[in-house]
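Missing here: one protein chain of the complex. Every other protein chain is in place.
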Amino acid sequence: MSSFGTLFKVTTYGESHCRSVGCIVDGVPPGLALTEDDIQPQLTRRRPGQSKLSTPRNEKDRVFIQSGTENGKTLGTPIGMLVANEDHRPHDYSETDLYPRPSHADFTYIQKYGSKSNSGGGRASARETIGRVAAGAIAEKFLQKVSNVEIVAFVSQVGSIKMNRSAQDPEFLKLLDTITREEVDATGPIRCPDSSVAELMVKEVEKHRDSKDSIGGVVTCVIRNVPTGLGEPVFDKLEAQLAHAMLSIPATKGFEIGSGFEGVEIPGSQHNDPFYFDEETSRLRTKTNNSGGIQGGITNGENIYFSVAFKSVATISKEQATSTYDGKKGVLAARGRHDPNVTPRAIPIVEAMSALVLADSLLIQKSREYAYNIVKS
Amino acid sequence: MSSFGTLFKVTTYGESHCRSVGCIVDGVPPGLALTEDDIQPQLTRRRPGQSKLSTPRNEKDRVFIQSGTENGKTLGTPIGMLVANEDHRPHDYSETDLYPRPSHADFTYIQKYGSKSNSGGGRASARETIGRVAAGAIAEKFLQKVSNVEIVAFVSQVGSIKMNRSAQDPEFLKLLDTITREEVDATGPIRCPDSSVAELMVKEVEKHRDSKDSIGGVVTCVIRNVPTGLGEPVFDKLEAQLAHAMLSIPATKGFEIGSGFEGVEIPGSQHNDPFYFDEETSRLRTKTNNSGGIQGGITNGENIYFSVAFKSVATISKEQATSTYDGKKGVLAARGRHDPNVTPRAIPIVEAMSALVLADSLLIQKSREYAYNIVKS
Amino acid sequence: MSSFGTLFKVTTYGESHCRSVGCIVDGVPPGLALTEDDIQPQLTRRRPGQSKLSTPRNEKDRVFIQSGTENGKTLGTPIGMLVANEDHRPHDYSETDLYPRPSHADFTYIQKYGSKSNSGGGRASARETIGRVAAGAIAEKFLQKVSNVEIVAFVSQVGSIKMNRSAQDPEFLKLLDTITREEVDATGPIRCPDSSVAELMVKEVEKHRDSKDSIGGVVTCVIRNVPTGLGEPVFDKLEAQLAHAMLSIPATKGFEIGSGFEGVEIPGSQHNDPFYFDEETSRLRTKTNNSGGIQGGITNGENIYFSVAFKSVATISKEQATSTYDGKKGVLAARGRHDPNVTPRAIPIVEAMSALVLADSLLIQKSREYAYNIVKS
Partner (left out) sequence: MSSFGTLFKVTTYGESHCRSVGCIVDGVPPGLALTEDDIQPQLTRRRPGQSKLSTPRNEKDRVFIQSGTENGKTLGTPIGMLVANEDHRPHDYSETDLYPRPSHADFTYIQKYGSKSNSGGGRASARETIGRVAAGAIAEKFLQKVSNVEIVAFVSQVGSIKMNRSAQDPEFLKLLDTITREEVDATGPIRCPDSSVAELMVKEVEKHRDSKDSIGGVVTCVIRNVPTGLGEPVFDKLEAQLAHAMLSIPATKGFEIGSGFEGVEIPGSQHNDPFYFDEETSRLRTKTNNSGGIQGGITNGENIYFSVAFKSVATISKEQATSTYDGKKGVLAARGRHDPNVTPRAIPIVEAMSALVLADSLLIQKSREYAYNIVKS
């Protein structure tokens, strides 16, 4: 439903045209320094209207903490957060009163809820992700305190324009070791760290925008400095939780971790990540990282990295031959301005969902570590 | 942890060398005809030693229902099921007492549980999946009663040998409409429905087996006759639940639904699935199915289909330069016989996890439908 | 943590001195007529400052729906609700900076959260219950639609002043059949339906208020027109869920259902509720109702009724010899005005928690009924 997590848990509410969107974050450790300033930056990165590549609706998205902090520190109690919906005029997409938008949630929401709402696919609005990003920012701040965990997502593909993201490529693995959010944002609106590819991607988006169309892309994310031992065997393997988290983001169609789909072609003898003893850190590490930092569902301390496929945006202004709700043939061209490509704005959402998965897994594992240390003694 | 689902819930137990493996399935509707004969076939399909392509250990895997049925019908109470571990001699892989197997769970289990068990990565054993398959068989029987739901998985890639699985290919979509388990099994041990490709796949597996190596593959799965309205918006979108379910299967590295990663390259105007009114069924359907049967996280009644990447098996007899637990360099060659490719045996597991996701989503949605029918009246 | 329920689920946030308190209610059926006017009455009944018996702080407690409704109907999406904390000046109980209040949560919150907050036992504030009452009002409206479910709580004891609440007393059982909220409120501030007892109760409260002390009481609650079959065998018996719900209300010390503690003295032959065929409703009913409407954890269609013990309020102005946080002996007399008895204000909270338990159980059972009807056919 609208909750995610076990010990570190977020619950969200809100559609596009209601009073506000927001969330409750339960299980935040007490004593953490936290104000709106820790949360706003990622919300701002998520905001539309940031560049000529995204929709010009100017949402301000200012977050207000309602509860759970005192004098700039968390109390350990649930943190309520709220972002007002400034633009809640009814809406100007009147064709969508007649037509279910193809590949959008309009049709399926009626199947599910038995009636049509003004705002079409209610919670399918991108504004729903505000609560996730706000919650993720808190999770991330906690993870930084734990072990300086760093989470950096970037656009690795737009349409057929790709940067290299092969687990077999040492250059790519090196990039994962060092890439920062600042570097990702510095390459311009598309948030691809390879600036020459970034330029081509921008052109690709512009091309589809100019033809009133849209195009998809891939977001790749790396998580560094992850403690070992996170993730539960069997049903809640860490990669399963990450896949769940990523495929819960609107418009996603695929997830791959480590070597991913490419890896199936590589024989075990080359795909296996051999161990070596690392003198610097005094622990076993792996020479390669086809595993993507997770083995048997549990983190091994290497970088976690994965990619997420985002389809081409469903709402386009180009004419589409389709059917009305009533089954009559017709042509739909959505009014209004729409993002021709969502991947740059998806970056903070991917980062937020990653942080939520990790914070929850960490709390669960740390209680186990407590227990076996007690039991052993 | 070891439970999956909310209203239709399975909890599993068991490692490779303990007394038995099994599960408890809670939330099975009362009155369903059910005996061991409904469950055994999928367990038998999962079993090793079925062909020259899989490991020759001869596990018999006979399931015994412990509770929850009476006179061949379910009572509505939890169904306990148990499969004895016949082969529970200590084990003969003594090198693995010294070496953590690369890309296996040996190392991470120690990180998680603080000590090394004889059976290495305990629950990472493939025998853990027996409980899932048994539970899935019950879910499937229920789904058949609901709307004749059909779930068919098959191998679509081994190493670099692929059959076509593009959402853009009408032939592939047609195959998804009709393919049966019988057809899948009929093509021989590899379970690829395209018999010419199947032959090449078998050779690919044999090549790696003969060089004491292993190779990965892709399993594709279609689910037909799914009721509309299943899946929860936001965090529990149906594709998110399926991704979670699939990435929880050992050795998986990726998941894609509908057009998947390929779809990101297709502009929205071509990627969107336009609606039409279907006279035969008297409802809106879509002309294409890039969505893979799910829009906004909710089923639209079209075929659900997705693919899952399985990496090359980690345990190989080929020598690998790696490190001992103690950090000393050395060479590991795993003794014993190991599956050179797991995809054919993964088929019933993928089917089982699909059934579990659907049965749970269905029960949740049906309570909502009850409620809004009441509220409306 | 801060969530309650499975399919009908409320999550709350808020302490006494933060910006607002509120909740998210997930799983509300779509299509239900709902505005703030449906929620405000119970919040107003919960409010302090309603009579000379309760604290004069004048909180207005106006609720604002944030999401999940459109044109006065629910969408099926989560309903966010918010009540501003108007009075959030720091607080004037400065002694409690030095002293943990005896039998309050001040001390245990430090044990739990590792540091002391200004507002002492944060979530132990009575304002936390606002979110529950708001959510309960929605649950109740749904239950009324389902089967005209009626939930009425009243004060049955204050200190040693009791009205009869014995399961053996036909008069009491008759009262349970008919008592309404209007009748409960009509007897004056104490909300005991027996007006002669109510008068004595008021005097009892005044006596303790005048001596700067406090006194406890018992709230009894009846739920009528409950569908049969609700509640889950084993761990989630309906009475177990009700006990959980009631003991989660601040200041509660006990729960009993049906014949309760008194019932242990009655032999089975008299305690058992014999069946008879009721011509009017054409179904089996019971002649007596020692069971309190639940047998084997499952509703049988008779009235559910139970009682909840509330201890004497911990915060009193009377001097108490106790210890400072630092372990120094001293005398604490809490400043400010405090409720000398909480039972009248607890009435809507008990009703709300009852409604939440029932709405959740109902949704779960209705999916089962759907399933067995399908399976049978």
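Order of writing sets the chain letters: A, B and C. Residues in each chain are counted from 1.
One rule holds for everything that comes next: a residue touches a chain if its C-beta (ideal position, glycine included) is under 8 Å from a C-beta of that chain, and two chains touch if they have at least 3 such contacts.
Keep in mind that what you see is a predicted model, and the values were worked out from it rather than measured.
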Among C:S16, C:N300, C:S354 or C:S367, residue touching the chain not depicted: C:N300
Residue in contact with the excluded chain [from C:S16, C:T74 or C:S312]: C:S312
Missing-chain contacts mapped onto chain C: 1-4, 12, 99-100, 102-105, 107-109, 111-115, 121-124, 128, 157-160, 208, 211, 213-218, 228-229, 231-237, 239-248, 250, 252-261, 263-269, 271-277, 284, 286, 290-292, 294-301, 309-314, 316, 318, 320-323, 325, 327-329, 365, 368-369, 372-373, 376
Touching residues (missing chain, whole complex) on chain A: 6-7, 27, 29-32, 76-77, 142, 145-146, 233, 363-364, 366-372, 374-376
Residues in chain B touching the chain absent from view: 1-3, 7, 9, 11-15, 17-24, 26-27, 30-31, 64-71, 73, 75-80, 82, 112-115, 117-119, 122-123
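The rule we apply is simple: only the chains that are shown with their structure count from here on.
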Central chain (by mean CA position): A
Inter-chain centre distance, chain A versus chain C - centres from mean C-alpha coordinates, in Å: 39
Separation of chain B from chain C, taking each centre as the mean of its C-alpha atoms, in whole Å: 45
Multi-partner residues of chain A (each touching 2 or more other chains): 1-3, 12, 112-115, 122-123
